[in-house]
Each structure stands twice: as C-alpha cells, then as structure tokens.
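The structure appears below as structure tokens.
Here the complex is missing one protein chain, while the rest keep their positions.
Here the chain labels run A and B in written order, and each chain numbers its own residues starting at 1.
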Amino acid sequence: MINIQDIRDTARDMLAKGEVRAVIGYRRGTRGMLAEPAFITSPEQADDLVWDPTCFHNLSLYLVEDRKFLAHLNKSSDAPIAVIAKGCDARSIVVLLQEHYFKREDVYIIGVSCEGTGVVDERKLASHLNGFQASNAVFDGDDFVFTTAQGEKRLPAREVMADRCLECRNPFPKENNVVFGEDKTGRELEAPFAALARFEAQGTGERWDFWSHHFDRCIRCFACRSVCPMCYCDECVVDSITFPVTPATTAEEKANRIRWIDRSATRSENITYLMTRAMHLAGRCTDCGECERACPVNVPIRLLNNKMEREAREKFGFEPGASIGGPSLVASFLDSDPGDFIR
Amino acid sequence: MSEQQAYEPKVVAFLCKWCSSAGSDLAGVSRIQYPANATPITIPCTGAMSPMYILSAFNKGADGVLVSGCHIGDCHYIEGNYLARRKMHLTMELLKFIGVEPDRFRMSWVSAAEGAKFAQVVTDFINDLEPLGPQDKLKKVVSS
Partner (left out) sequence: MEKILDKKQIDGWIAALTDWEIHAPVLEDGIWAYQPVSGTVRLDHPNTKQSPKEFAFPQREIFFSFEQIKGEAPRLTQVLPKTPHYAVFGVRPCDGRGVPRMDKVFTDHVEDPYYNARRKNVAYVGLACNKPPSPNCFCLSVGGSPVSTDGLDVQLTDMGDRYFVKAVTETGKTMMAAASSLFAEPSAADKKQLKQIHADAVAYPQRKINDPDGAPAKLEASFDSPLWEEMARACIGCGICTFLCPTCHCFDINDEVQNKAPLKGQRVRTWDNCQFPDFTMHSSGHNPRENTAARLRQRVNHKFQYFHKNFGMHQCTGCGRCVSECPVGIDIVTVVNKVTENAG
C-alpha cells in the first residue's frame, strides 16, 4: 500500500528546491466523500495531498489548462510542473506528448500505482445506498468503508470499483519520473472490455433501443468534453463559436457559418455530438473514465470510447498512450489494415 | 388513394475527385442507366473524409451514405485512401455499434476508368437500401 507521506515528502522537497513550479495533486474536498484537484505551489501545502479511492480525476487535464494559460500570456514555463498520475492518467500524458502539446521536460510525472484496487464508481455506490450519498470513503486493503448519514457501510472493493478499473490492464504508470506503489500490471480483475462485451451481446434492435434511450436523455451540458484532457480544441467543431470575424465579414457570412448541430438537446443533435466526439477520441482515449463519471445523467459514454479502443487494438494492433514516439491511430496505416468491407 | 408510395432512398455519395468522381462522369458519358438516387459530393481525396460529413448526412436525412475513392496504391496523394480505409472502418463500426443498419454506410474503390463499376455500386446500394425503409434514427426532426 502506498504511504501518502512519501508522496507529500516528494512534493514538498521538489517545491522547496524549486525543481518544479507547482504540484497538481489531490486533496480532501469540502463537500463530502470526494477528493478534489489541488494546485500546490508552496512546500507547506504539500501536507494537503491525499491518495484514496476517490482520487478519480485525470489531472493531466490541468496540464492542458496550464499550457493554454501560458500560451494566452505568451509565456513559456521556467520550471516543469509536477502532476500526480495513475496508470490511465499517465497514458493520457503520453498521448498529449505524442501530439506535441507540451514537451516531456515540461512535466514531472509523480506516478501512483493503483496496485490491487482502483477508484470508486459513484453510480455503483449509489445503487447500494438507494441514491443517497456518502461523506467519506477509505480502502482498508480489502473493502471500501463508506460513512453515510445512516452509519458506516462496508462493501467489498470489487463491488463498487469502476468498470474501467476492474478491466484495467495497466494500473501502473509506466511513463513517470518517480513512482509509488507496486507494479501490478496484468492483475486483470475482470476481462478487458468486459462491459463492452456484455453490451455487444445484444442485437441491432436492442442496441438502438439502448442508445436512443440514452441519446434522448443527454442534456448537452458538455461535461464529458470539458473533463476530457484530449478535448483540447480551442473551438469544438460542434460549437462553431469563434468564427473569425474581421471588419470585412458580412452579415450573410455570419449567418451562414457552418453549424453542424442545433443547440437543442434533442436526439439527432445529441447523436451527432456524441458520435463525433467518440470518433475524435479514437486512438487517443486512455479510458480514464472521467467522461462517464462527470455525466450528470449517467449516459454510458465510456462504451463508445471503449468500442473505438477495442477496434484499434484488435483490427490495427494499436494501443493509445503506449509510448511517446508512437503514431496516431488515424494518421497512420498498415498494409494489413482490414479492407474487406470495401467494395 | 395510393397503397404505398414507392420509397426512393436518398443517398449522399462522397466521391474522390481523381478517381471515383471521374468514374461517375464516365458512367454518364457512356450513357449507362443506373438509379439517380445518389447526390454526389466531390472531395479532393477519401483521406479528407471526416466522420462528421457522414454523421451530418444522416442528420440531414440521408438514407444511405457512400464513400468512394481510388484503389489502394493508386491514390493521387499517395496515402489518402490508406488513411480513409482506417477512419471509415472505425466510423462504420461505431454506426453499427449504436444500432444503425450496417447496409446504410458503404465504401468502394472505383477508378476513373470504372464507369460501369460505379453504376453497379450505386445500383446495388439502392437495392440494399430499399427494404430498410427511410432512415429515421439519426435524422433531425424539427417538430412541435
């Protein structure tokens, strides 16, 4: 098991020596069970850092925010920024490095292994608590122990762990500058893509019933997009908001700018948005699960990304975030790529 | 009072400029008769096909979408169709995944000399689309 004090000491040390300008990690939130992102800039704040089963956030998102912030100010960083990264998060960082979003020396990766466990899935927890919330969660080596208004509730970790953790093949951040915890790669608590396989056991009609039901429910809050480190486009294709306007732009041009989808959260528009997003993430999504966790109405978006991931793996031998110099899925090809579907 | 109006599938066909679009021209010039249901949109190369175009075509009510380009090895831009092969495969799988009938999306390699093949591809596509009926899953409906 990881000793949080080791992580705190490392952070404190690096900040004191000026080796990094900030440490992005997790700290206790004020609103109940969940950890929240912490932005530590001075050594004393290092004691705020925590590590527990509610540290689900993919903190590489804040590396993107930081980079955008610096770009906006036309500055470059004088020292790297440190970030605490689980296996999935570290792979997100690799994808960002593959895409040259920042340089390797700009980021100091403090890896944390999930070892034999993972993060809590609030949905699964809610089903045990009839939709009520817990105010605290700890992992004692076997079980998660939750504090609720009705008292303590102990649940076997496997029952409330996120699907992506159960299916995870890489609970260890391979790309790191320092890493805490044991390497349990290959622990496979459940078969990879198990949730996807369960879904695909259904026929076409059932699949459509399932997805049309969820596409109807989406409220287009764009939380899935906001929380994803890979959705870093300054202007998302479905928004078409920052249409460049000069004094010469006519009213007609403004009125006729491309609008791929309407604002209404109706089925057809939601489908275009969600499918486009899944396509834009093909080969880039590292299954951090944040999109699905953030969704306020529990649309099972992860399945869409997972489908693309499995296609990439099985048909093209491609694994997102495997190595920094690796190719992008859709900007590369192999002679052996399947082409039987083409007439 | 009619029994049932003959349903005519509406197809949007994205054709690469150098091969398939020329191939469709050859079909026309050769006076080959084939169904007129496909609206052609010329793109520079199938490598430029964005999945958004396909989704948008379905959103606007297309019953079927065809993407056609140069044969492997013959791409005017050398690699475009290799990239398309991958991207279109992923798009097709995602559409099937959510329950769209697989026959609604089709891809073909048609060269500038294959006027007859182009006509055949379109004919086969329309024939396969007819029993599926109008596409109503992804189509935008602005209604009260």
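Following the convention adopted for this analysis, a residue touches a chain if its C-beta (ideal position, glycine included) is under 8 Å from a C-beta of that chain, and two chains touch if they have at least 3 such contacts.
A quick note: this is a predicted structure, and the numbers were derived from the prediction, not measured.
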Where the complex has a chain not shown, which of A:Asp6, A:Glu36 or A:Asp337 is the residue touching it?
A:Glu36
Against the hidden chain, chain B presents residues 140-142, 144
Under the stated touch rule, tell me which residues of chain A contact the chain that is not displayed.
29-32, 34-37, 39, 57, 61-62, 123, 126-127, 130-133, 135, 149, 214, 217, 219, 221-223, 226-227, 239, 241-242, 244-245, 254, 262-266, 290, 293-294, 296-298
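Everything that follows uses one rule, which is that only the chains that are shown with their structure count from here on.
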Whole-Å distance, chain A centre to chain B centre, using C-alpha means?
35
Contact footprint of chain A on chain B as seen in their complex:
51-52, 55-56, 59, 72, 79, 82-83, 85-101, 106-109, 121, 124, 137-142
Can you check the complex and tell me which residues of chain A touch chain B?
200, 204-212, 237, 260-262, 266, 268-269, 271-272, 275-276, 278-279, 282, 304, 307-308, 311-312, 315-316, 329-333, 337-339, 341-343
